[in-house]
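Here the complex is missing one protein chain, while the rest keep their positions.
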Amino acid sequence: MIPPNVPPSEEPTPSPEPGPEVERVDYEVSLRSLSQWELVWRKFRRHRLALFGLGILGFLIFVALVGPIFLPFTSVPPRPEQIVITGRPPFCLKFDLASHVCTKAALMHPFGETGGLQSDVLMLVVNGARTSLFLGFTSMAIGVGIGTIVGAIAGYLGGFVDNLLMRIVDIMLSLPLLFVILIVARFFKGAQDNAWSIILVFGLLSWMGVSRLVRSLFLSIREREFVEAARAVGVRDRRIIFKHILPNALSPIVVVASLLVGANISGEAFVSFLGFGISPSTPTWGNILSNALGYIAQGNWWWPVFPGLAIILAVLGVNFVGDGLRDAFDPRSRE
Amino acid sequence: MTKFVVRRLIQAVPVLIGISIVIYAIMLSVPGGPTQRFANNPRITQEQRDKFLQAWGLDQPIPVQYCRWMGLCDPNQSGLAFLTKSGVPNFLPAGIGGGTNGMLHGDLGYSIDSGESVATRIGAAALPTLILAGTALFLWLSAAIILGVIAAVRRYSFFDQAATVFSYVGFALPTFWLGLMLILIFGASLKILPVSGMIDTRLSPPFGSAQYWAYFGTHSGAAIIDILRHLILPVITLVVVSIAGDSRFVRASMLEALGQDYVRTARAKGLPARTVVFRHALRNALLPVVTNIGLEIPFLFSGAVVTESIFSWPGMGRLFINSVADFDYTILMGILLIASVLTVLANLLADVLYAVVDPRIKY
Partner (left out) sequence: MHKRLLGLLASSVIVFAACTSNAPASSTEVSTAPATEPPPTTNPIDISNTAYAPATGKTGGQIIFGDWQEANEFNPYYYSQVTEANVASAVWASLTIATNDYKTVPDLAKELPTTANGEVKVPGDGSDKMTITWTLKDGLKWSDGQPLTCDDFAFTWKWITDPGQAGVVTVGWESITAIDCPSPTSIVMHFKDIYEGYLGLGTPLPKHYMSNISIADGLNHKGFKPADMPNVPTSGAFKFESVTPGQELRVVRNDNYSGFISKHPAYLDRIVWKWYGEEQAMIAGFIAGEVDIATDLVETDIPTFETAGKKDDLSNVNSLSYEYLALNWADGTKRDATSGLGQCSQNAEVADRGKNSAGSPCPVADPEFRRALTYAIDKNDIATRILGGYVKVANTNISPDDYYYADQTPATLDPAKAQSILDAAGWKVGADGIRSKDGLRAKIELCSTTKPTRVDSLKLIADELKGIGIEAIAHNVSAADVFNSYNEATATEPCNIYRGNFDIAEFTTSSSVDPIVYYSSYHSSQFEPKGGNIAQISDPGIDTALDTVKNTVDLATVVKAMGDFQKIYVEKTVEIPLFYRAQLDAVDYSKVGNFFGNPTSAGPTWNVVDWFVKS
C-alpha cells in the first residue's frame, strides 16, 4: 500500500565540497583523490545489510530475467492426477482435504499448487517477478522524476511559482487512491490487459509527496553559503539546481525512492484485491496473492505465502539498498 | 508568519473550490452511475431508468448539477438558475429570499442509496474512524519513536538491524492479507477475539445509536471492554503496516540530532547517556516528526479503507468503499470534500511547523 505520505524530510545532510583524501596502505604512501562515487561505494560496501539487500535484489532480477526460460508460463496446466479444489501443498502427490494431511509425497511443486486449475505456484511466482519488479521500479521512476523536478523548481524559485505548484499538489493529494483507480479503470477500458495503467496511476499519485520533500530540502539548502557563493560567481540557475543543490539533497530522495518501490509493489496487491488489478492472464505477485484470498480459510497457506514472501524480499532488498545508499551519502556516518 | 498563514487560508478557498469542481466533473463523467443497480434486471426499461435519474436530478448537465450542489443555482427551476423565483440570488440565505440547497447553505444532500442526509451518515461514521485510526496512529507513532530512538542510539547493532528488517517486513505486508490472516487465526480458529464490527451484537445495541449510549451509561465497564476487544485486531493490522515509514524517519532524525555539536558538548561535559539522548537529542529530533503528523491526518479518514472493510468497522473508510461501489454520488462528494479540507489544512499545518522548526526556511 502506498504510504500515506512520504516522510517529508529526513533532515538534509550537508556534504562538504569534495577534497583530496589520503589513502593509507602498508609500505606505501600514495596520494590519490577518490571521487565522490568511489567514496560512496566504499561506505556502502561496509554496510552489511545493504550488501545483503543488493544481493537479494540481484537474485530477484536474475530470476525475473532467466526464470521464465526454464519455467515458461502456461495458462492451462495439464490435468493433475488428483483434483483438489484447494490445490495441493508443496511436494505432495496425494492430499487428503478432510484431514489436511499429505498421504503421498513426491518431488514436485516445491511451492505447491494453486486452487482451481491447480497451476504450479513456483511457475507463477517466477513469471510474476518480471511484471512486479518492472512495475515497482518504473512507477517509482515516474513519481520521483516528476516530483523532483516540480519540487526543485518550487523550492528554488519560491514565491508565486512555489505557491501555484504546491496548491496543485494540494489538489492532487486530495484525490484518494481508490477514486483515481476507479476513474482510470472506467476511462481506459481494456487497460487491464497490461501493467501500464497501474504504473501510471502509482506514478501520478506518488510524485506529490516527493515534490513536497524536495521542495523543503531546496528551501533549506538554497540559503546556504555555497549556493550564495555560486550565485555570486554567476552560475546559471539551472546549473545551480542540478549540479549544486540536488546532489546534496540526494540522500533523502534515495530513501524515499526505495520506500516507493516497496510501496508500489505491495500496492499492486491492494489494487488487485479491489478488482482493478492486471488481468490474471499476466501473473504478478499482487494478483496471485489476491486470487488466493478465497482459499486461505480452506487451509491453503502455500498459495499466498510464496508470492507474499517474494514481495517481502523485494521490499526488504530495495529498502536495505536505500538505507545503505543513504548512509553512504552521509559524510558523517562512520565507516 | 501570520501573514503567511492568513494568505494560505485565503488561498485555501479557491483551492477547495477547484478540488470540488475537479472531483465532481470526473465523478459524473464516469460512465455507469446509480442506475447500475438496475443493470441486471432487464425488466426495468430504459424509460424507468431515465425517470429515476430525473427524480434525482442526475439527468441535468454537469455544470447545472454542480451549481445546484454548491448552492448557487435553484434546483426547482431548469438550467442554470442563479436567481430564485423571488429574484434573489440563490446563494444568499433562505431568510432573505435565497435558496436552501447546497454547500453554501450547509446542505450536503441526501444519500441516493438510503435517503439519509449525508451529514448524518458521515457524522455517524466519523466517530468510529476516529477511534480506530486515532488509536492506531497513537500506537504506531509511539512504537515508531521507541524503535527509531533505540535503533539510532545503537546504530548498526543487532537491534538496529532487526528493527529495520521487522519494520520493512511489516511495511510490505498487504493490509488485506494481514487482516484476513488475523481474523482466521484469532477469530475463526482460536475464537478468542471478535471478527467484526465494534460491538458484540448479542450484548449491546449498535454503536452510536441512542440505545447504545443508554447502555453505555449503565454498563460502562462492559461496553468499554467490548470496544477494546474489537479494536485489537484492526489496530494491529494498521500499526504493523505503518510503523516502518515513521520509525525509519525517527531514526534518521535522531541520528542527525546525535551528530550535532551540542550533543558532543553535552557528552564531553560528562552528562549521562540517558540525559543526552532524551533531554537534548530527542526533543530536537522529534520536531520534524511532529511536522510529519500533520500530513498523516488525512490518512485518518480515508487511509483505513481496506482495514475497515475487512473488519466490518462502521467508519468512513467503509462508507467510502460502499459508496464508490454503488455510485452514491452525494455521499462520495461529502467524504471527498471533508478529506480535501483536511488535506489542505494538514499541509498548511505541516508547512507552518517546518518554518517553526527550521529557521533557515523562509517563506
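Order of writing sets the chain letters: A and B. Residues in each chain are counted from 1.
Basically, a contact is a pair of C-beta atoms (placed from the backbone, for glycine too) under 8 Å apart; a residue touches a chain by one contact, two chains touch by 3 or more.
On a predicted model such as this, the values are computed, not experimentally measured, just so you know.
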Contact partner of the left-out chain, one of A:44, A:179, A:276 or A:306: A:276
Contact residue for the chain not shown (choose from A:174, A:291 or A:319): A:291
Interface with the unshown chain - residue positions in chain A: 75-76, 79, 83, 85-86, 97-98, 100, 115-118, 185-186, 189-190, 192, 273-276, 279-281, 291, 293-299
Where the unshown chain meets chain B, residue by residue: 31-33, 35-46, 48-52, 54-56, 110-111, 113-116, 121, 124-125, 180, 183-184, 187-188, 191, 194-198, 201-202, 205-209, 211, 308-314, 318-319, 321-322, 324-326
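Note that only the chains that are shown with their structure count from here on.
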Residues of chain A defined as touching chain B within the complex: 1, 3-5, 7-11, 13, 48-49, 158, 163, 166-167, 169-171, 173-176, 178-179, 182-183, 186-187, 212, 216, 219-220, 223-224, 252, 255, 259, 262-263, 265-266, 269-270, 273, 286, 289-290, 293, 296-297, 304, 308, 311-312, 314-316, 319-320, 323, 326, 332
Sites on chain B touched by chain A in the complex: 11, 15, 18-19, 22-23, 26-27, 30-32, 161, 164-165, 168-169, 171-177, 180-181, 184, 188, 241-242, 245-246, 248-249, 252-253, 256, 259, 288, 291-292, 295-296, 298-299, 302-303, 305-306, 320-321, 324, 332, 336, 339-340, 343-344, 347, 350, 354, 358, 360-363
